[in-house]
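A single protein chain has been omitted; all remaining protein chains appear in their positions.
== chain A ==
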Amino acid sequence: RFVGSLGTIIIKCKDLRIIQLDIPGMEECLNIASSIEALSTLDSVTLMYPFFYRPMFEIVEDGWRSFLPDQEFELLSSVTDEWRLSCINKEFSVCPSYPPVVIVPKSIDDEALRKIAMFRHGSRFPVLSYYHKKNGMVMMRSSQPLTGTNGRRCKEDEKLINATLRPGKRGYIIDTRSLNIAQQARAKGGGFEQEAHYPQWRRIHKCIERFNILQESLIKLVEACNDQSHNMDRWLSKLEASNWLTHIKEILTAACLAAQCIDREGASVLVHGTEGTDSTLQVTSLAQIILDPRCRTIHGFESLVVREWLQAGHPFQQRCAQSAYSNSKQKWEAPVFLLFLDCVWQILRQFPCSFEFNEQFLIMLFEHAYASQFGTFLGNNENERSKLKLPQKTMSLWSWVNRSEELSKFQNPLFEANSLVIWPSVAPQSLQLWEGVFLRWNRPSKFLDEAHEEMINIIKYNKELQAKVNALRRQLAEMETDDRMQENL
């Protein structure tokens, strides 16, 4: 959101829209510009819109209480008793970026967890991310181990992650950094799991870029999409130069690999990068979309976003501050969540009938992650959210979305529950630019919208007919039994 000059104000929005206002009068123009400028770069979180927003709708269900860890654990304990809910982080005292309660192996007590926390970057010890019901394999996530140059080890850490293995089985550690970068991290006290200390685990490095590179990529991509002058050649080379689709491919590939280890190899997986708050979450959440049909429903996807992004401590406030048009360098800005949504869209495009939600749902989440009247995406972790008293002072996005009026906009008419694992293709031919976001404001969408409407109508008509036929059948059956009874009489 930055402002031009001379009677016209150009507002560049976080949702990538560009608005031009022509204002007569130089002084007025400057005034408006400076107040927009001021309002769009507030220093304090508590001055932001969610704190003043008064909902104009009836709240059916409080979104702040829709996705509690206890519920998630209840589901888990109905299939396995090897895990427990630990309240070790109740006051955010062990790990500031973790939620108050986490799921850990039953055999590991809180004392051990404390020790492990000391051994992991930002105290993010390994916790359960996903349990694969089909074969009991699990996916855990954490941050990098603090081995340093002298190869520190932590027996409890080894014990914890080994506790997730079946006897005689091996697991995979997916490190979202290249081996090189992981090795360099040792100099700064970080590092990776040494085979000698984790003999039952095989480490795989899948490089996913870090946030500043991703942000640059987004800026380049958006520039390319807005460039009205270029010819065909330059469009493709600019798309290529932005590397955006390369990042998509890397992230999807890593997620597919994690899913493959779990479902096909029957192995448990631990995922981490450096902090475990960015690429780690991309991988764990996408793997769940691939593996778990529940995550492809609207409610299940919301739950996934809450668990694997909000509660898992993805720093939304830092990452989603200014979006693509920021000209001041934002050190922590990065489209990590947008990349995740883009990957989900890619899978959705390849499996158009397996998702309960549609593209609009993903676009809506993108918009709200960057700017919203709801408090859901404020703060960087649960700790900050509780300090800001967001649940008391602001409205949850889920309270708004999960009402039937809104939900109907986000439903995919083609949805047919698909209980299978869905394996997307990651070949370049299969990945496309997400036009719904990046070309949203500069492509004609009328005809595509019409097509979508047509699709909805076809399916709606079909459903109506089904209902009618069923009603008639019932009526017939009733009349026939009446008939028969009469006859018998």
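By definition in this document, a contact is a pair of C-beta atoms (placed from the backbone, for glycine too) under 8 Å apart; a residue touches a chain by one contact, two chains touch by 3 or more; residues count from 1.
Keep in mind that, in the parts below, contacts and distances are computed from a predicted model.
Trainee: Choose one: "Protein transport protein SEC23", "MTMR7 protein", "Defective in cullin neddylation protein" or "Ribosome biogenesis protein BOP1". The correct choice is the protein name in UniProt for the chain not shown.
Mentor: The record for the missing subunit names the protein "MTMR7 protein".
Trainee: Which residue, A:V45, A:L85, A:I204 or A:A371, contacts the hidden chain when the whole complex is considered?
Mentor: Missing-chain contact among the listed residues: A:I204.
Trainee: Touch as defined at the start, partner being the missing chain; which of A:V127, A:L146, A:L160 or A:L257 qualifies?
Mentor: Final answer for the missing-chain contact: A:L257.
Trainee: Suppose we count only contacts with the excluded chain; which residues of chain A make the list?
Mentor: 170, 178-179, 194-196, 199, 201-206, 225, 227-233, 235-237, 239-240, 243, 245-246, 248-249, 253, 256-257, 260-261, 264-265, 349-354, 414, 416-418, 420-433, 435, 439, 443-444, 447-448, 450-451, 454-455, 458-459, 461-462, 465-466, 468-469, 472-473, 475-476, 479-480, 482-484, 486-487
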